[in-house]
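Note that this complex is displayed minus one protein chain, with the remaining chains in position.
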Amino acid sequence: MKPVCLVIGAGAGIGGNVGRRFAKEGFHAVLCRRSDEEGLQRLVAAIEDDGGTASGFLMNAIKPDAIEERVAQVERDVGPIEVAVFNLGAQIGNRTLAETSYKQFEMGWQLATFALFRLASAVLPHMVDRGQGTLLVTSATAAVRGNAGQHSHAAAMGGRRMLCQTLNAEFAPKGIHVAHILIDGAVDAPDTLGKMLGAERFQKLRETRGGESDGLMLPERMADTYFHVSQQHRSAWTHELDLRSFSDLAWWNH
Amino acid sequence: MKPVCLVIGAGAGIGGNVGRRFAKEGFHAVLCRRSDEEGLQRLVAAIEDDGGTASGFLMNAIKPDAIEERVAQVERDVGPIEVAVFNLGAQIGNRTLAETSYKQFEMGWQLATFALFRLASAVLPHMVDRGQGTLLVTSATAAVRGNAGQHSHAAAMGGRRMLCQTLNAEFAPKGIHVAHILIDGAVDAPDTLGKMLGAERFQKLRETRGGESDGLMLPERMADTYFHVSQQHRSAWTHELDLRSFSDLAWWNH
Amino acid sequence: MKPVCLVIGAGAGIGGNVGRRFAKEGFHAVLCRRSDEEGLQRLVAAIEDDGGTASGFLMNAIKPDAIEERVAQVERDVGPIEVAVFNLGAQIGNRTLAETSYKQFEMGWQLATFALFRLASAVLPHMVDRGQGTLLVTSATAAVRGNAGQHSHAAAMGGRRMLCQTLNAEFAPKGIHVAHILIDGAVDAPDTLGKMLGAERFQKLRETRGGESDGLMLPERMADTYFHVSQQHRSAWTHELDLRSFSDLAWWNH
Partner (left out) sequence: MKPVCLVIGAGAGIGGNVGRRFAKEGFHAVLCRRSDEEGLQRLVAAIEDDGGTASGFLMNAIKPDAIEERVAQVERDVGPIEVAVFNLGAQIGNRTLAETSYKQFEMGWQLATFALFRLASAVLPHMVDRGQGTLLVTSATAAVRGNAGQHSHAAAMGGRRMLCQTLNAEFAPKGIHVAHILIDGAVDAPDTLGKMLGAERFQKLRETRGGESDGLMLPERMADTYFHVSQQHRSAWTHELDLRSFSDLAWWNH
């Protein structure tokens, strides 16, 4: 039975590419995303074309029990989740305080903070039983600084980062590795950035950033680091790291 | 008409002492706390004995509209809220992930993050209309590092800090000062620490820490800094500061 | 005998204004600066006109023993240094790595890091003997993030901040308060910013920033916070705080 890499938030950007990378390395990828059955099946097919195996599920993560039941089902029917990738975003663009509704603020927390708590609560006990496992958490610059208009996103991501720290503090001694991966730049991801900008502006950004089509962050290359972190020996774990393109200023610079 | 200092979370520790200090400086203190009508009235009476004025309200902050209606009523009937002090805690002690229920995790967010968002949404527009105002936010070490057992508290406080930053980024240019005050130590507060420890252990801690009854953080002295920050000229504002006792290690040391 | 406030780096900006403020509060101000005897005497005279007392010394801080001998002389002849203000800057403008000479890099360290170590080594033992004292350290954004062109300045200021932390860790339990005050913006200081920009550009900046002559940070208002920090009760000390104008973005935003 193959070990499983469970990806929560498996679009055509980071999540899908990370799943594909783990599948190449011998994992069975379980890909969960909210919508776009067709896109999901394309991802599964691409993995199978590479000689790997994968399953795809549409899942509304904020629905009660959705994450919990998926974890239980995979552990029961598919295989041990050795790596869980939490990749839900909660960016809603810049809005003033007046434009940020209570519902939006809560939704940010549901997706970015609480869903991670739920995933951790569901999957970490299995990992503890096995004495090992990795939880890779995609995070955002908003986890470490709050810019204007980011009320919902930054509050939620700030919670995400602190939660990663409390998880590590409790679970590292049990052999479980939780890593907070701060994505500090624009990702070449048609499902998220592409949709936010629209097709035309997205293509223009792709063409104008950097010299050789790599001014945006390339998710298949980001996946290299996700995989590496999951393979670090337990005597040399990274808990917090950032990723950005050479063409971008770090968030602390301006 | 006196300017108002509204305190959300006005127990016998930081909140009550900050209210008292502002009352001494000519503000009308509006003190809100969840329970203990008697304690609340003692605070109001103490302020009046000092020659100040105050009103007290029992308020369950997580009840929908409780904060919003209080702000509206005070602005309408009492006076302009020049200073709002957000002082709700969300510490529930150390609990493992398994011991932290979804409800507790959400409650942390309701109290520590969402209630601040609600207060800001209610009160900042009034301040913007007046071109000035101060929002003082009591925060905790858990806002900057997640210790074992602090899943709910740290996630909520991490969100609180990022929210303070996004508020500042939007409202500082409008003349509104938001300050994140990180309390990095044990406060001599019978209503919170005292209850958590029990009367006997609390008294013992008081006696054994430091030499001259000041090993615990004295809330009336902390109030000096709350008041100072509210009085900073807008050309020299502090947005983030810490407070700890000389007898405590900073959170970054061990 | 009056307590002494010793200011290392007492120009017409922060240093001079902080000295003046302490003099108003009953301290004897000892003002040290590298050059401009006339400017120094104007500061002393202004303090005396306010009814205070001050002494002024020209001092090249990087000269061996200059700081050490001044501390010894003041303690011996003038009074106990209750507050020391370390206010030496080391900004040399933006230079590429190729444009930053070894000598400039070392000079940054001499002024911004080593001179603080020397001041601490000289003055803290006196404070320890008295069981109290305050060391206020002016610092810069470069202490927490390294921007392009700031090789010398950022390396030196990063060292300054860490040194403040190690000093606090050792001396707080002995009753000595060390505070790192991060100045995150442009100060209305003719001796430093004014000289860097030239008179004309400086005046223009003054006029265009903010609405009421307070778009630049006003050093006499910054001095309010320096004084407040020195007066904090030892049960409620601030070790790190920032200061910026309402009209400036915090360093973590852009």
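Per-chain numbering from 1; labels A, B and C assigned in written order.
Everything that follows uses one rule, which is that contacts are C-beta pairs under 8 Å (C-beta built on N, C-alpha and C of every residue); 3 or more make two chains touch, one makes a residue touch a chain.
Bear in mind the structure is a predicted one, so any value in this text is a computation, not a measurement.
When the omitted chain is restored, the residue from C:Ala46, C:Ile62, C:Val78 or C:Ala169 that touches it is C:Ala169.
Residues of chain C that touch the chain left out of view are 96-98, 100, 102, 105-106, 109, 113-114, 117-118, 120-121, 124-125, 142-143, 145-151, 154-171. Although one chain is not displayed, chain A still touches it through residues 165, 168-169, 172-173, 175, 177, 188, 210, 214-218, 221-222, 224-225, 228, 231-250, 252-253.
One chain is missing from the display, and on chain B it is touched by residues 144-148, 251-254.
What we mean here is this: only the chains that are shown with their structure count from here on.
Ranked by distance of CA centroids from chain C, the top chain is A.
Here the spacing of chain A and chain C, counted between their Cα centres, is 45 Å.
Each chain gets one centre point, the mean of its Cα atoms, and the points for chain B and chain C are 31 Å apart. Within chain C, residues 252-253 each touch two or more of the remaining chains.
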